[in-house]
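One protein chain omitted, others in place.
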Amino acid sequence: MTPQIAIFLVLAALAVAGAVSLILQRHPIHSALSLIVVMVALAGLYLLQGADFIAAVQIIVYAGAIMVLFVFVIMLLNAGEEERTNLSRMAQYVGVPLGVVFLVEVAYWVGRATSHMSQSTPQSVSTHDLSTLLFREYVFPFELTSFLILIAILGALVLARREDSE
Amino acid sequence: MEGVLDVVGVESPGGVVVPTSYYLVLSAVLFGLGVVAFVFKRNIITVFMSIELMLNAVNLAFVAFSRALGQMQGQVFVFFVIVVAAAEAAVGMAITIVIARNRGTLNVERVDTLKH
Partner (left out) sequence: MNEFAAQHPLLIVALPKIAVLLFVLLTALAYLTWFERKVVAHIQARWGPYRVGPHGLLQPLADGLKFLFKEDVTPAGADRFTYFLAPFLSLSLAITSIAVIPFGPKEFTVFGQSTPLAITNLNIGLLILFAITSLGVYGVALAGWSSNSKYSLLGGLRSSAQMVSYELTLTMSVVGVILMAGTFNLSEIVQAQQGFFWGFVPRWNLIGAPFPQVIGFVLFFTAAVAETNRAPFDLVEAEQELVGGFHTEYASFKFAMFFMAEYSSMITVSCLATILFFGGWLSPFPQTGLWTWTRYIPAATFAIAGVALIIHGVRYLTMLGRVVLPALGVALCALAVLFIRPGAPDFVQGPFWFLLKISIFIFIYVWLRGTLPRLRYDRLMTFGWKVLLPLAILNVVITSLAIVLTQK
């Protein structure tokens, strides 16, 4: 049990716990908090793999901006708790067990199919190399994503505006 | 100049690191849980959050493969996925606000017809 595997297990357990909590919580804000826990755990896993910049971007953009948007909307719309209704009998006796079996099976086969792969580079990837790749080979998709963000901003503004009488 | 791994001082004796399959199994499990949340939850916002969970699981797989194959394109793609998820979340939340304003409910089972 090397330190790295120990850290991985802790972060992975945190991520899975967050995801399960997302499903089991009734109030959307608690689900949002669980998702933030998942994202921070994943950022830790990126750090463990040496992807420093991606980990920082994950926290700054995903956990620090997108999830803030979700929390704002939940607060603004005053979303309440979901009603607790029991699952139908079909779901309870057939759906959930089959779902668990499917999940375990997929995980097992993914693990077995890739167990021969080992991680090659032990040191961190520098931001310099990543940005060189981003701005030389992938500059066209980069510019396209800036257009995409502009369109999203305009779309959100137009959609959420109150309809005043013209 | 040191990365986070060097600072924390985790030495890997004999060059053993966390095998790639561990990360991929975790990614599969998270993706599956995202699908379960998508199917079972009734609040629109929670459904959106399950989509974000699935995207995160995919990002983890990308980074794991990028590290295993020694190429950086995986991380570049993660960057793009995060950006597209941001744009999608913005527009999705705007649509949610409009639906809540017009239908008065955030329950997906009650906004399933054009006419109400």
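Chains: A and B, in written order; residue numbering restarts at 1 for each.
Here is the rule we use: a residue touches a chain if its C-beta (ideal position, glycine included) is under 8 Å from a C-beta of that chain, and two chains touch if they have at least 3 such contacts.
Model, not experiment: these values are computed from the prediction.
S.K.: Thinking of the whole complex, not just what is shown, which of A:Q49, A:S124 or A:T145 touches the missing chain?
M.R.: A:S124
S.K.: Consider the whole complex, including the chain that is not shown, and state which of A:V16, A:A65, A:A91 or A:L148 touches that chain.
M.R.: A:A65
S.K.: Touch as defined at the start, partner being the missing chain; which of A:I7, A:I29, A:L103 or A:M117 qualifies?
M.R.: Spelled out, the listed residue whose C-beta touches the missing chain is A:I29.
S.K.: I need the residue numbers on chain A that touch the omitted chain, in ascending order.
M.R.: 27, 29-30, 33, 36, 52-53, 56-57, 59-60, 63-65, 68, 71-72, 75-76, 124, 126-127
In this section, only the chains that are shown with their structure count from here on.
S.K.: Roughly how far is chain A from chain B, centre to centre by C-alpha average, rounded to an integer in Å?
M.R.: Roughly 3 Å, centre to centre.
S.K.: Sort out for me which residues of chain A touch chain B in the complex.
M.R.: 2-5, 7-8, 12, 15-16, 19-20, 22-23, 28, 31-32, 35, 38-39, 42, 45-55, 57-58, 61-62, 65-67, 69-70, 73-74, 76-77, 79, 82, 99, 102-103, 106-107, 110-112, 114-115, 117-125, 129-130, 133-134, 138, 141, 145, 148-149, 151-153, 155-157, 159-160
S.K.: State the interface residues of chain B toward chain A in the complex, per the touch definition above.
M.R.: Going by the criterion above, the answer is residues 3-6, 10-13, 15-30, 32-34, 36-37, 40-43, 45-46, 48-50, 52-53, 56, 59-60, 63-64, 66-70, 72-73, 75-76, 78-80, 82-91, 93-98, 100, 106.
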